[in-house]
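Notes to accompany the following structure.
Note that one protein chain of the assembly has been removed; the remaining protein chains are unaltered in position.
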Amino acid sequence: MKKTIILEKEEIELKNPILIEGLPGLGMVGRIAVKYLIRQFKARKFAELYSPHFAYYVLVDEKGNINLLKNEFYYWKNDLGENDLILLTGDSQAQTIEGQYEVADATIEFAKKKGVKLVITIGGYRKDVVGTPQVFVSATSPETLKKALDAGAISSPPGSPIVGAAGLLLGLAKFRGIEGICLLGETPGYIPDPRAAKSVLSILMGMLNLRLDLTDLDREIERIAQIEEQMRRIEEQRRMAEREIRKMEEEKISYIG
Amino acid sequence: MKKTIILEKEEIELKNPILIEGLPGLGMVGRIAVKYLIRQFKARKFAELYSPHFAYYVLVDEKGNINLLKNEFYYWKNDLGENDLILLTGDSQAQTIEGQYEVADATIEFAKKKGVKLVITIGGYRKDVVGTPQVFVSATSPETLKKALDAGAISSPPGSPIVGAAGLLLGLAKFRGIEGICLLGETPGYIPDPRAAKSVLSILMGMLNLRLDLTDLDREIERIAQIEEQMRRIEEQRRMAEREIRKMEEEKISYIG
Amino acid sequence: MKKTIILEKEEIELKNPILIEGLPGLGMVGRIAVKYLIRQFKARKFAELYSPHFAYYVLVDEKGNINLLKNEFYYWKNDLGENDLILLTGDSQAQTIEGQYEVADATIEFAKKKGVKLVITIGGYRKDVVGTPQVFVSATSPETLKKALDAGAISSPPGSPIVGAAGLLLGLAKFRGIEGICLLGETPGYIPDPRAAKSVLSILMGMLNLRLDLTDLDREIERIAQIEEQMRRIEEQRRMAEREIRKMEEEKISYIG
Partner (left out) sequence: MKKTIILEKEEIELKNPILIEGLPGLGMVGRIAVKYLIRQFKARKFAELYSPHFAYYVLVDEKGNINLLKNEFYYWKNDLGENDLILLTGDSQAQTIEGQYEVADATIEFAKKKGVKLVITIGGYRKDVVGTPQVFVSATSPETLKKALDAGAISSPPGSPIVGAAGLLLGLAKFRGIEGICLLGETPGYIPDPRAAKSVLSILMGMLNLRLDLTDLDREIERIAQIEEQMRRIEEQRRMAEREIRKMEEEKISYIG
C-alpha cells in the first residue's frame, strides 16, 4: 500500500448527505459520539479507508482475528428529513504531518464525490469540567457557525488550534467549497468521556433537527463514573496508608528519641 | 492536498518586483516587520500558498471561523520608485526538512514567474540586546551585500547558520539566478520583538530608498515594554515574597532554638 | 535506490507455497525460528529485498566484507507434503511508518506472484515466562485460526497490537485475499530467546504436519541459559561485594565512634 485508498463496499445514492466525523482523539469524544450514532441509527458500513500513514501495527479482535487499521464510512437514510448522514469513525488517525494531510484530503475528495455539502467534525476540548460539559463551536463561515450557536454551542476562543482530523478535514473542506462545523466537547481528556460526547450529541441533534434516545449513553456515563469513583477510592486508600506509615515512623522516632 | 500549491487570487503585472519575506520565527521579527509593511503600504493580497508540510491543525479566528494554515503574498505598487514590492508572510513554516525545501522551492519558482530579481528575507538573531538592536546582513553576492552594509547593517559572523525559510529561500534563489539579502535583527527571541523589527525596517527603508512612518510600531514597542515591565515586577514580587518567607522561617528556627 | 526492490536470483516453481516470516524483533524469536528452519531444511536463497527504509548503515561480516542491509527469501521443496515453504528473514525491518507499509506491501505482492495462499509470521510476546513459553496465535479468519489452536497455541488476548512486519504482513495479506497466521512466543524479550523460538516451532510443525529435529536448538538454549546463569552469578557477586563494603564501612564507623 503506497498511499491512502478508500474501498467502496456498496454503491449507494444519498440525499444531500452530511458527513459527521468522530475519530480517536482527546477523551475519545468524537469516536464515542459517532459510534453511538451508528448504533442508534443502525447505520450501515459502505466504505473503508486504508492508509500507509496509520500506525504500523494490526489489532487482534475478540475472535482472535487480525485486521489492518482502518477508518470506516457508514450511512443512514433519513427518510423523514432532508439530509442523509455519512458517519466516519475508525481505529486510527495518520501518524505523520504529511499523512494527516493525505488522509484528510482523500476523505474530503470522497465526500465531495458523494455529494456532501456540509462536514461536521467532533472532538474534545481539554478543560476541567464543572457541571454539564459545554460545547465549543467553530465553522468555515459565519452562516454555518450561527446554526451551531443557535443550537446552544459556545463560540471557540479565537486563536485556539483544532489539531488533527477534526481540524484538517474542515480546512480542506472549505478549500474545496464544502461548508464545515467543528463541535468540541469539554473534557479533562485522560479517559474516554461519554459525558462530553453526550453534550455534543445534544447540540448536534438540535442543529440537525433529529431525535435520538440517549439512554444507552447515560448507562455508559454511569459505568465510567463508577470507574472514576473506584480510582478515586483506591487513590484515597493509598494516601491513608501512606499517612498511617508516616505516623508510625514518627512515633518510632519519638520513641527512640 | 498532496503537495505545496500557490493559488493566485488576482492576475497582476508588477514592475521589477522585490520579494520581502517575514514568516514566523525567532522573536517573530520577520512577521512583525512584513505585517507592518502590509498595513502601512495598504498592500493587497493576490496569492495564497498551502502545503501538506505545515502543522496539522487549523486555527479559529476572532469570528469563530476556521482556516487552513497558509502563507500569503501581498503586492504594493510603488508609483514613485523603480521596484514594486511583493510581501510574504503567513501562519507557519514547513515542519519537516523535505517540506522546508519544497515550500521554499515553490515560493522561489512563483517569485521567478512574477519577475522577481531580488529576494529579501527577515528574521531574528538571538543575542542579549544592549541599546538599539543591531541588524546582521548576509547576501548571495558581494555587490548585493554592499547595499545593505551601506544602509547601516553589520556583516553576519562567518559560519553562522540561517535556519528555515529566511535561509533556504536565499539559497534556492541564488540557485536559480535570483539575488538575495538576509536581514536579521538582534533579539533575545523569547517574546514577539517589535524593537528588532523596527531596526530591520530602518535598514530596509534605507536600502530601498523608501519612507515609512514608524509611529504605530513605536506604540507596539511601548505595549511590549509594558508587558515586559509587568513580568519583571511580578518576578521581583515573587522573589521578595520568597525572601520574606525564608526570613520568617529563620526567625522561627532561632525562636525555637 | 528510491524504493523497495526484490531481486530474484533464481527462477523457481513452487508447489502451493506457504510463506513463513521471521525478521528481527522482540527476543529475536522470529529470526531464530526461521533461521533454524533454513539450516535444518537446507533451504536455498532465491531472492533478496532491499529498501531505502532500512537503517542507513552497512554491516561488516566475519571476512571484513560489507553488505547493504537486506531481507532474504529462501525456499524448501517439501517432496513428501502438499506445501513448499518460502522462508523470509533478514537484517532489518523498515525504520519509518511509511517504510513499514511499503516493505510489507512489496513482500506480499511478491508472495502473491509466487502463488502463496498462506502467510505465517513469527514474533515475540513480552511476558515473564514460567515453564515452557506459551504460543499466542491470531489469524486473518476463524478457519485459519482454528488450525493453530488445534496445534496447541493459545488465542491472543483481544485488543493486543501486533507491531511491525509480523502484523502488517498479515493485515496486507488479508487485504489481498491471502490467509495469514501470527505465532507469538512468550519471551522476556531482553536477550535472544531460542526457548520461545522452540515453542513456536513445535506448534508450527504440528500445524504443517512436518518433522524437525530440535537438538541443535536445545544446544543454543543451553548456551543462552549459561550466559544468563553467568550474568546472574556476576550480579550476585556484585551485590555480595557491595554488602561486604557496607559492612566494613559500618565497622569502621563504629570503631571510630
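Residue numbering begins at 1 within each chain, and the chains themselves are lettered A, B and C in the order written.
The definition used in the following text is that a residue touches a chain if its C-beta (ideal position, glycine included) is under 8 Å from a C-beta of that chain, and two chains touch if they have at least 3 such contacts.
Predicted, not measured: the structure shown is a model, and the values here were computed from it.
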item	value
Touch partners, limited to displayed chains, of the chain removed from view	B, C
Touching residue (missing chain; options B:S160, B:N209 or B:Q226)	B:S160
Of B:S51, B:Q100 or B:S202, the one touching the omitted chain in the full complex	B:Q100
Of C:N16, C:T96 or C:Q226, the residue in touch with the unshown chain	C:T96
Residues from chain B at the interface with the omitted partner, ascending	97-98, 100-102, 105, 137-142, 145, 155-164, 167-168, 170-172, 174-175, 180, 182
Touching residues on chain C - with respect to the absent chain	1-2, 50, 52-69, 95-96, 99
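Going forward, only the chains that are shown with their structure count from here on.
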item	value
Interface sides of chain A and chain C: same vs different residues, half threshold	different
Where chain A and chain C are represented by their mean Cα positions, the distance between them in whole Å	37
Between chain B and chain C, centroid-to-centroid distance (C-alpha), Å	52
For chain C, residues contacting two or more additional chains	none
